[in-house]
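Following this message is one structure expressed as structure tokens.
Only one protein chain is missing; all other protein chains are in place.
Entry: subunit A
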């Protein structure tokens, strides 16, 4: 990276994943080695330790990159403090890469098809350092924006084709123009960092890894709309994100980048964090505003839209974290550049959180329009334990499950909707043959039922009734007609609910019925769970014909209920077995039923 040519940089992942895996002791080990050897003097350069945000491959943390000017960066994974002396000695001092400890070829593959735009700083710079941010285009977007009129700024965003990344995919420039056109001087700007979607963590990574980038995007929006006051609504479950963002905001105030006459560019913008308090529905924009006002976070009917009557009854614009992060890049490189990436209907890149039964779980940023298959197999290495792919759940509780046949769908707002799922915020949960689709539907319904704010009867009571039916089915007590009843209820709840939560909560049920109806039928008619996943229907027996005598089940059982010896078939002692399903998950040959 040109900006840091005079130094060797050791990038240590210190996102939530990195820290959980022990990034701090690794950093201390590097520091100790540097002190011991007097490394700066020996290599004739400054040798800098940089705590970065998430790289995307959290499962392989601690990830360490050694960046020596003029050479390709080298990544080490699963780094432990014990490995550090060797890396410093051989790689930094002698210039010999420690091949054995290097991240394998999969890491190259993980990066190959990605296009890291929004993530270009995240994972490469010290997230807390303003200097690092400035060295990589930081604040050049807002400087460019103020050379245009607010109207021109909005036009540029429209030209880029950017659509909101928070789920709905509404064109960002158009949204801004509504708020800009609203009468009144006092306006508000809100960043939605509630990220309530379980299985999604891209917003968290941006907040932790590039907080200044988010602030810059919000500055551009505030200038365009004429809002002088902004909030970032962050969920309270993200303590590190709150800490880093707060630090970045403090630094910006100190330097005069925020507040009155920001950066000396002639506009005012005050920014403050508001911590959420654990309610999924607060991600809905009208509920979120109620929450900032100190009320219960209950949605209200729209119109009036927030652009007309929002926070404290003033015109308000609300966007997602990733949306604002994209805005900065539109002004670094131009709306035309942005529009050249992606598909007809979805421009730019999209960040996905890939989790579940996929080899390399992680955060990936790809140009819109690549297929689900490419993301799962090429970027993330395929299915865990080489099991069979069954489905991918896209769009969280509001989305749907796509089966094998739909895996060539493009990741693009419109293609996904056509296939019966949606982009949502970008969570993709991969499922293999051991995942029961009825159970997944039950899982999501349980979630949405608990998170319903209770204002609408169909959402509050309907979801509960649907959940009861699904629970019955997964326990082997399904009845004739249950599937049809579920379908009917889905349509009614979708139609009669006030906010997006109730309107989309039935989607996981509808999509699993659409693609996996046979699984529902097997549960109802035969009291059988084809994926051997519903606990009440599991027998916990070893299928002799499938057992490869490997003993994996024996090793994992926490209560020694598996009887096994080398070369022998495993047997489960039903008296001792607590039905914890550990052995079932561990067996690679589907030999436990």
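Please note the rule applied: contacts are C-beta pairs under 8 Å (C-beta built on N, C-alpha and C of every residue); 3 or more make two chains touch, one makes a residue touch a chain; residues count from 1.
The rule is short, and it goes like this: contacts and distances are computed from a predicted model.
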item: Name per UniProt, for the chain absent here [options: "NADH-quinone oxidoreductase subunit NuoE", "MoxR family ATPase", "Thiamine biosynthesis protein ThiS" or "ABC transporter substrate-binding protein"]; value: "NADH-quinone oxidoreductase subunit NuoE"
item: Omitted-chain contact residue, chosen from A:107, A:176 or A:280; value: A:280
item: Candidate in contact with the missing chain, chosen from A:4, A:176 or A:447; value: A:447
item: Options A:48, A:268, A:527 or A:582, residue touching the unrepresented chain; value: A:582
item: Residue, one of A:297, A:478 or A:502, that touches the chain absent here; value: A:297
item: Omitted-chain contact residue, chosen from A:170, A:253, A:312 or A:491; value: A:312
item: For subunit A, residues in touch with the removed chain; value: 16-17, 19-21, 57-59, 195-201, 204, 236-239, 274-275, 277-280, 291-297, 312, 353-357, 361-363, 393, 396, 427, 429, 431, 435, 440, 443-444, 447, 451, 453, 535, 556, 558, 580-582, 585
